[in-house]
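Here the structure comes first, spelled out in structure tokens, and everything after it is commentary.
Excluded from the complex is one protein chain; the other protein chains are retained at their positions.
Take a look at subunit A:
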Amino acid sequence: MNFSEVFKLSSLLCKFSPDGKYLASCVQYRLVVRDANTLQIRQLYTCLDQIQHIEWSADSLFILCALYKRGLVQVWSLEQPEWHCKIDEGSAGLVASCWSPDGRHILNTTEFHLRITVWSLCTKSVSYIKYPKACQQGITFTRDGRYLALAERRDCKDYVSILVCSDWQLLRHFDTDTQDLAGIEWAPNGCVLAAWDSCLEYKILLYSLDGRLLSTFCAYEWSLGIKSVAWSPSSQFLAVGSYDGKVRILNHVTWKMITEFGHPATINNPKIVVYKEAEKSPPLVLGRLAFPPPRAAAGPLSSTESKYEVASVPVSLQTLKPAPDRANPRIGIGALAFSPDSCFLATRSDSVPTAVWIWDIQKLRLLAALEQLSAVRCFQWDPRQARLAICTGGSKVYLWSPAGCVSVQVPGEGDFQVLSLCWHLSGDSLALLSKDHFCLCFLETEQGVGTAFGQRGDHT
């Protein structure tokens, strides 16, 4: 495992291009595009103000930089550095901006969700979509980029519009039986749309592409409902995390619940491997020497080292007592992610913020639990294999795979607090983002990884 040198970064804006060739990062008002492998600067663009959002177009030819404060979007071309485009939303303001899947249209949401403006880069045409709903996840495109589903609110009722992306024509428009629609999400195969109600009510609705209601699922009533939703990449399962601390898996044939994953604070089953991060005072030289990357030898190691220990059951995890008098209580399943092969599901329960739970979808049971020393900030699956990267806001990055678990210290002067991370398309490298910096972590090829895990395995 090798680490690149540390580069400057602001507002955690760092993204790999969809084709994996480039890495875009922002430093204040500058946009830097680097080669993803060599990290040499390919292009450098200067925006009018501090960049608040960037997004690659699907064909990796353009980058969109949103300057919400100014109500501006600036688009840059990678092929033609001199080409530029500036979209001004004027007094309507701007709160969100995104590419359409074809990479030639930009969807800007104005302030107060008054409308969505669709700007075309090919023609002068501008389209408006009225009544978009201000919600958690109101816009979703199908994987193939053909359709856009949009949550709308008219006359105190929720609607969903399905638009064809090629010409922005309305294909279907239907009302959803929800009190307050909170989000919509396409299944990866683009044929089923999941829509869920706000947290006040547990309700998830499944619609076909042609607007038929396929099924409704409600696990319970009179309590806080859905907090997070995730489709499996195979479109076979829909995982619904809710405020009762459970994940419910629905199947794609009957849309009924297959199983229910509770997140208990104590784990008694001896079959479940519980990895517990433990702090360790540094020396223990012999075993270590081979492992740290060459770069680390130059810089002094951070004083605290941590490693995973396999805890013996029963294990009780640290739980947070939710404050009942505050909004957005820290309970429920806050994050869900399926592995790319749909075999594993990683979850985080907000009442047990230090733990990541990994479930085996084939056997429908808990496979492993990772207890970190601090609260888990973010986790993401390797896009190629069942490998999970986790960061906790500390100076370490953690990797889990079915073979085991490693904790890797990010080398560098001072503390590199990993607040977020994102995988490269190939799964060979990983961008680690801190508040002001980012660096790349190159993972060895298959064999190298194997040995690395093997070595770590000795420690765990």
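Rule of thumb we're sticking to: a residue touches a chain if its C-beta (ideal position, glycine included) is under 8 Å from a C-beta of that chain, and two chains touch if they have at least 3 such contacts; residues count from 1.
Methods note: contacts and distances are computed from a predicted model.
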Listed names "Cell cycle control protein 50A", "Afadin- and alpha-actinin-binding protein isoform X1", "Pyruvate dehydrogenase E1 component subunit beta" or "glutathione transferase", matching UniProt entry of the absent chain: "Afadin- and alpha-actinin-binding protein isoform X1"
Subunit A, residues in touch with the chain not shown (by the definition above): 58-59, 77, 82-92, 102-104, 110, 112, 114-115, 119-126, 146-147, 153, 155-156, 164, 167, 169, 171, 189-191, 208-210
